[in-house]
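To keep things clear, I will list the structure first and then write my remarks on it.
Note that one protein chain of the assembly has been removed; the remaining protein chains are unaltered in position.
Order as written gives the chain letters A, B and C; numbering starts at 1 within each chain.
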């Protein structure tokens, strides 16, 4: 039972899924093994991740393992209706459409949970929020779940500190094969893909302000440099600020950076990182966007209250006219620019991330009985296994220690 | 009298033109001066450049100077119908629509020349070809023209060598403010914009083969490195090959590079740079595209004759299935990937290029009587003037020599 | 009571120490505080770190805190006799001279321990080795120690696993303000300083093989790329190999890389990383060097046994002639090329590392009673404190969370 835009869009969605399938060899290999061993036979899974072609691949892999999978998105602007249609046409329960209202979005999440899952897969923590709060009944069979993002993990930790985490959750984001690649190379490239296709402006020579120098911020700054930009990093952490400094970037508080930036990208996981006081001193024509999970990093409320006029400047670009005549441009309504104004991470990146997801789900299915209601790391073996599959898929081989070297390293 | 797709698309085109207007300050300043001095009063101009928003700005600037401007595109896949509509709605004579057939394209060029221009503005040389060959009557009032591209200039030189050039032509491409910026930073960024939005594949870690290490190839290779690719350059010129080598790129003949590349980009100005013998040894899944002017660099004829199946793999991606099962992917039918699968060069880049164009047209109008039927460089003064306008628009200032330093440099 | 080369070299050493003092502002500030609070009053410290000007600064800071400091080096090729002389002339007990034999080096370590220290500062683990093995009597008053390097920490872990660690040791290397900066930016720059000044060869266009992609290897590879090299990384860890791949480097086993490299740099912490089988297939003229702690990474024994002639090719370059006529060049006898053929890490880098050392020593002095015989991390507060001192010394300021943002992040 699905609630989507238009089932007739399925062929377009199917073409997109076929394309990414060709570029997700690790998941394909895992799916092949799952089809034989059926490690998720009879298990119900509720899945809330950006609803586009790569996520569809994950749904197929889980189904091949024997699971019943109920699918929704995690951001109303990143949902691609044709992909949703393809999944629905193929028998998945799918809830979600592009541009849903807040109420509709909430309903889609609840519909998805009505499967009463054993396992939830979250991207930002909305499913966990519902089963932990408004609708504990939907979590009555829940063994636990997996979380995809830095933001979601921060929310789980807060819940854990408050003694309110009731299920084991696995920090998929923190696996090496996830955050070292997805957050850095994935976000780095796809954020600029979103910005460039939306603005058609040159990056070389521009002053780009990157808020946050975590793995996502590092990737965004690295690619900005690769385009010939002059990069300014803002941070709240002293060590990360020094890293940015030594990587050749300027470092400044936002109150200083705001006045010199041409393009601003937020990736902090925090709210109101760019706000009233900053908008007031920005240059005419400044471009603003967000690569963090929630659309709270650039304060839209402040932008709106400061503006004398709000216009559509180009597809996915909103122009905010300030009383002094300056115009500021916000991309994709401040939502994740790589997904809301693009196709999200490249397929090969999600291949690694979703391989970790799929194997973590199986780990949870097999070990949930002995697990406590806390946040778990992905087992090192899963990380290493995915890395080795990726090396093999890429045709790379590496060294192994000789027996003599192993002895040397063990200090014998 | 225009021949376009649909005049109702004008509002969308107008929005696009407004967006680029905000990001083309040099041309705006020149247009402002033109409106006062009217240096092209009563002059007829036929303009054939990729018909999208930035080109529309050039048309407006020329009209502000007093000219009557007849507009067409120079590539059937780069024409944007909404921009054409906006120009037509605003009283320009416009001929061209997206996806025109070869015959229709030729007819659009001829229609455009029916204004019997004093000056032509060419991008690739098609207008010059017609007035020099099939329809000399359309050039009966012609004083000369300007050429935008490396490819077009090569064709003019061939014509000059053969004694068949009948008008003075100005090599706009060779101005510093054009080729150093447009061909390098413009092509570099927009080519990858086209590739990334079309494929949604990761560039980091990929082996990217760049054919040609001229200014365009340098820009494409530089940005590929900026994305974390492993770059292989192919060349026919020994000095350029050494530059690529010293820039840290691998250098190899195409017969070697073909077997290791994941993504191929051509920017040579030559034909059949990637052909039958290369397709035969490529890896499964190799992505092919072109950043050179004509769609002849990747041999489509060879691809087609080798294939057992040809499919649409994704929007703007054609899959060619080889008899051995490998599939090769050609983007945008081998046409300029940045224009046929994107929005072309960033606005600020075209601001410089079209400032050179506009000033070169005025130079030609004012000096054509003393000029010979040969290829002229853009006067150094125009180059320097545009560079200084750009510095000012960017808010940059630079040093000037002291009197003492001028004496020192003059050797006195 | 010192055992050094020549006390008359003190003025030259003093000049070197003055130069680094100007560039080590953090340690200077800490020293100023130490001079007031005297947190190490009456405490005896044995210090074994590369004996050059920056290390001398650490000795002065510890003395200012009230400690009695006995100093030696940790590598016979990195000891600078003039710096040793300056310290001795200034009343420190100093043992060590450049080019000491293995027996002399061992004697210098023992002499240094004869102070019967409360705390040892190790760089590679040689002091700990002596007090844990041959001469436990010299450690009879020992509270514990600090270890500077990855290699030394690996040795401590092996000892810990074997149940043979008798004192608390602090893993100074693992502090963020140490390994993120010292191992990456410090080793990266100084390794190439050593190679370039020793060889006077171009790096651009060369194929550089970096063995190991830990923090040191990352720094070396990053700078090689900065010089325009084509970099090949060898690894034994799948995740690190993938990171190298995504950073745009080639990845291969040493058996493959050996045949294509022009310059080889090892940074693995392991032995015989480049050995007989690799030397046999290297190109004529290949340059070999090591940036790891011990001179075991490039097998000198194998080089010697393979050679028909061994010559001095240039200062600090040994030429090994192979039977087939190829000549391989080993820099600085395979010892740390940045120290044995250069001046080691830049002063500002050691300023951070030694600030961590000095504060860790004080932490140990104040907390040793409650500490167990195991490996401890540097407290997060020390790391953050040093990072903030460094930001201040560099004139950089960063953001702080608003109260509202703190609430948001805590999930309330």
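Worth a mention:
As a convention for this text, contacts are C-beta pairs under 8 Å (C-beta built on N, C-alpha and C of every residue); 3 or more make two chains touch, one makes a residue touch a chain.
Being a predicted model, the structure only gives us computed values, none of them experimental.
Among B:98, B:159, B:314 or B:345, the one in contact with the hidden chain is B:159. Within the full complex, the residue among B:92, B:185, B:264 or B:279 touching the omitted chain is B:185. One of C:15, C:37 or C:377 touches the chain omitted from the figure, and that residue is C:15. In the complete complex, the residue from B:74, B:88, B:220 or B:241 that touches the missing chain is B:241. Remark: the residues of chain A touching the chain excluded from display are 202, 204-205, 225, 228-230, 245-250. Think of the hidden chain as still there; on chain B it touches residues 154-155, 157-159, 161-162, 176-177, 180-181, 184-185, 234-239, 241-243, 245-246, 251-254, 269-272, 296, 383-384, 387-388, 390-391, 394, 396-402, 404-405, 408-412.
The omitted chain makes contact with chain C at the following residues, 15-16, 18-20, 22-23, 185-186, 188-189, 193, 196-197, 200-205, 223, 225-228, 285, 312-314, 317, 327, 342-344, 346-349, 394.
Methods note: only the chains that are shown with their structure count from here on.
Taking the mean of C-alpha positions as each chain's centre, the chain lying farthest from the centre of chain C is B.
The chain closest to the protein's centre is A, with centres computed as averages of CA atoms.
Chain geometry summary: the mean Cα position of chain B and that of chain C are 53 Å apart. Listed for chain B are residues 202, 204-205, 225, 228, each touching two or more other chains.
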